[in-house]
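What follows is chain A.
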Amino acid sequence: MTISIRGLLKGAVISGLAATMALTSMPVAAKDKIKVGIVSFLSGPAAGPFGVPGRNGAELVVEALNKGTMPAPYNSKGFAGAQLEPVFVDESGGNTKQVAEYRNLVQKQEVDAVIGYISSGSCLSVAPVADELKRLTIISVCGSPRLFEEGDRSHVFRTTGHAVGDSVAASLYVRDKFADAKGYTGINQNYAWGQDSYKFFDLAMKTLNPNISASEKPQFPKIFAGQFGTEISTLSLDSAELVHSSFWDGDIEAFVLQASVRGFFKEKQFISTLGASAVDRLGKKFPKGVVMGTRGEYGILIRRGGSALNQWFVKAYRDKYGAYPLGPSYQYGQAVLALKLAMDKAAEKAGTFPDQDQIIDEFKGLSWDSFGGKISLSQGNGHQAVHPVGFGITDWDDEAGEPVIKDVKFYPSECVMPPAGQTGLQWLEAGMPGSTCLK
Partner candidate 1 sequence: MSNQPILSVKGLEKTFGAVVAAKDINIDVTKGEIVGIIGANGAGKTTFVNMVTGYLKASGGSIEFEGRDITGIAPRRAVHAGLSRSFQVSQVFMSLSVMENLLTALALARRKGTSLLRPIHEAVLVEECEAILKHYEIADYRDQTASTLSQGVRKLLDIAMAVVGNPRLLLLDEPTSGVSIEEKFGIMDIVMSALKSEGTTVLFVEHDMEIVERYVDRVIAFYQGEIICDAPPAQALIDPRVRELVIGEEISTSDTGEGGTEMANA
Partner candidate 2 sequence: MDTAFTILLDGLTYASYLFIVSAGLTIIFGVMKILNVAHGSFYAWGAYCSAYFVGQFAEMGLPDWTGFFAIAGSAILVGAVLGLLIERVILRRMYDQEEILIVLATFGIFLILEDVILLVFGVNPYFAYQPMAYLGSIELGGITRDVYSLTLFALAVVIAVMCWWGLNKTRWGLLLVAVIHDKEASMAMGINVQAVSVATFVIGATLGALGGAYIAPTVSVAPGFAVDVIVLGFAVVVIGGMGSIPGALIGSVLVGLLRALTVHKMPELELFVIFIVMSVVLMFRPEGLFAPAKARKI
């Protein structure tokens, strides 16, 4: 016991000292290797539907870029010529643990950048530390608008949109398809993400569908509670026919299973902003006619067709992992793309291997063609991405024997996202001024 602990400590001290030396003598000259921490849920309930697909998306793109086997315009080898060595880290275990692990990534493992974070909790808690430690950090999935609303971030970027867009697009889709509905309610997990999502949806509905009335009893069950019998009864007794939900992972699946047996989806119009993973997982078990989104031009919404890049991504992913890439796969993949672009540009400009500040300069306001479509970091001082957000309706394709989404409708970012410099909440409460979708 002591031996091992002593060994542990000794090892720690040595590696630590070595690290500090390395730090003091780090040349900005050409590097053949960069180390990047890739954080996602590898255990716990979110691993299956989010963490692992995300991790795989990143891995796939990293390998392709290292080899240079990706289609144009990303066919140049490596990141500013360097090979990227990923360090995969588990995001589960609570925000505090994530902060500790982030410090270890930067200070102990000496990574050059960090990509990842799915839960709003962990991205909000890691961001300030990233700025404190001055390490480039690319948030890939986390959807809380607060990330850049609490002030500018120097070293943090988010390469995907946030919850406001999802909720606004959802209520726009309602306006376009279910304008004659009487009332709406919701079932969301009882934690920050669920509470925010419903609040935004509620506000957006008040602006976009003033004639549809809100229910007094939206449900907020404990996250990962698993048993929704009581909630389902309450929703069934509620007169509102539209039911909004930001459920994800195990909860969406459990809810769908328990609700569909009770004929819930025949009586109610279910609107899921984040449940796409369940559509593939449950296959035929997943009810038809559910309004489904993927938070952007990702996953099942654009699975068929799309750009050559998208087709390459879908095929390569299926060949390697034997499943369709999900939303998170796209989001992690495009975060890696962004890093490559910024580094290549910076290298071009600098003429040598770029240092972090040069990379960050290029990263600001970056805009690139991702698998689904164009992403531009046009908000939060060029740190926050905007892109169209779409919804469709679940269906089953008998020939292909797989689920599909029909009636897909995308809403441009100018219409679903608050203009720069305004917090999502202010904007929604003010009635979405400046949105191109207001009639």
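As a convention for this text, a residue touches a chain if its C-beta (ideal position, glycine included) is under 8 Å from a C-beta of that chain, and two chains touch if they have at least 3 such contacts; residues count from 1.
How were these picked? Simply put, all candidates are chains of the complex that A comes from, given by their letters.
These figures come from a predicted structure and were not determined experimentally.
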*Pick out the one candidate among 1 or 2 that is in contact with chain A within this complex.*
2
*In their complex, what parts of chain A are in touch with candidate 2?*
42-45, 47-49, 51-52, 92, 190, 217-222, 224-227, 229-231, 233-234, 236-237, 249-250, 253-254, 257-258, 261-264, 281-282, 285
